[in-house]
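Up next, chain A:
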Amino acid sequence: MVDKIHVKTTINGLPQEFLVDPFMSLLETLRDVLNLTGTKEGCNDGNCGACTVVLDGRIVDSCCVLGAEIEGKTVETIEGMAGPDGLHPLQQAFLEEAALQCGICTPGFLVSAKALLEREPEADEHRIRYWLAGNLCRCTGYDKIIKAVQKVQA
Partner candidate 1 sequence: MVSTQEYKVIGTRPIRHDGLDKVTGRAVYGADIKLPGMLYGDVLRSPHAHARIKSVDTSGAEAMDGVIAVMTSADMPEAGDKIVDLGEGEINLKYASNHIIASGKVNFKGHPVAAVAATSTNIAREAVRAIKVEYEVLPSAITVDEALADGAPIICEEMVGDDLGEEVKNTNMASHFRHEFGDLEKGFSEATTIVEHRYDLAMVHQGYIEPQNATAVWNEEGRIKVWVSTQGSFSTRTQIAGVLQIDESRINVVPLEIGGGFGGKIPIYLEPLAAILSKKSGGKPVRILMDRTDVFDATGPTPGGWVNVKMGVNDEGIITAAESDIRFDAGGFPGSPVGAAAMCVFSCYDIANTRIDGYDIIVNKPKTAAYRAPGSTHVAFATESVVDEICEKIGMDVVEFRLKNASKEGSRRADGPIFPLIGNVETLEASQASPHWQSELVRDGGNGKLRGRGIANGYWFNIGFKSSVNLSVNTDGTVMLVEGSTDIGGTRVSIAMQAAEVLGIPAEDVRPTVVDTDSVGYTDVTGGSRTCYATGYAAYNAAKSLITKLTTRAASIWDLSEDQIEFSEGKFASKSDPELSMTFKELASQLNDTGGPVNSTGAVDLENAGGSFATHIVDLEIDPETGKTDVVRYTTVQDVGTAIHPSYVEGQMQGGAVQGIGWALNEEYFMSDEGAMENASFLDYRMPTSLDLPEIETILVEVPNPVHPYGVRGVGETPIVPPVAAIANAIYDALGIRLRSAPMNPGRILVALKEKNG
Partner candidate 2 sequence: MARVFIPFALRKLTDGVTEVRVSGGTLREVIDNLEEMYPGTKERIVENDAIKSGLAAVVGEQPTREGLRTKVGEDIEVHFIPHIAGGRAVARCGSGLGR
């Protein structure tokens, strides 16, 4: 067995320090080491987006990043999206527009959509669909997800 790696990082604005196996993905690290299970696993190979988090301002599939790689960086997950003042407008819009059915894809969509709106607040429907194409949803047919994002833009 190889030695664990010591990692110091910031997750959802809070400093974190932990030991992680060198082969462990960020997804596993979040879920199993840090108990942040809001980030979901759908494929573990970068093809569904259920594990989407923001790493130093960029969205990534956390299953394709190593836990040890976040040393010195900042990570934002679904757990950091709502604050003491309540839900993020996207979360509220997802609820109002029924943009989730089973909800397993929802954290990934919310994290991706938030990054989109921060970058391109004016994105048109095609652009929203393009941006969210890395997130799979098998339940909704995407229609209500797109409408929820547009509602926040309006």
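If you want to know what made the cut, all candidates are chains of the complex that A comes from, given by their letters.
The criterion applied here is as follows: a residue touches a chain if its C-beta (ideal position, glycine included) is under 8 Å from a C-beta of that chain, and two chains touch if they have at least 3 such contacts; residues count from 1.
Computed from a predicted structure; not experimentally measured.
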Whereas the rest of 1 or 2 do not touch chain A in this complex, the one that does is 1
Residue ranges of chain A in contact with candidate 1 within the complex = 21, 23, 28, 31-32, 35-48, 50, 77-79, 81-82, 87, 91, 94-98, 100-107, 110, 128-130, 132-146
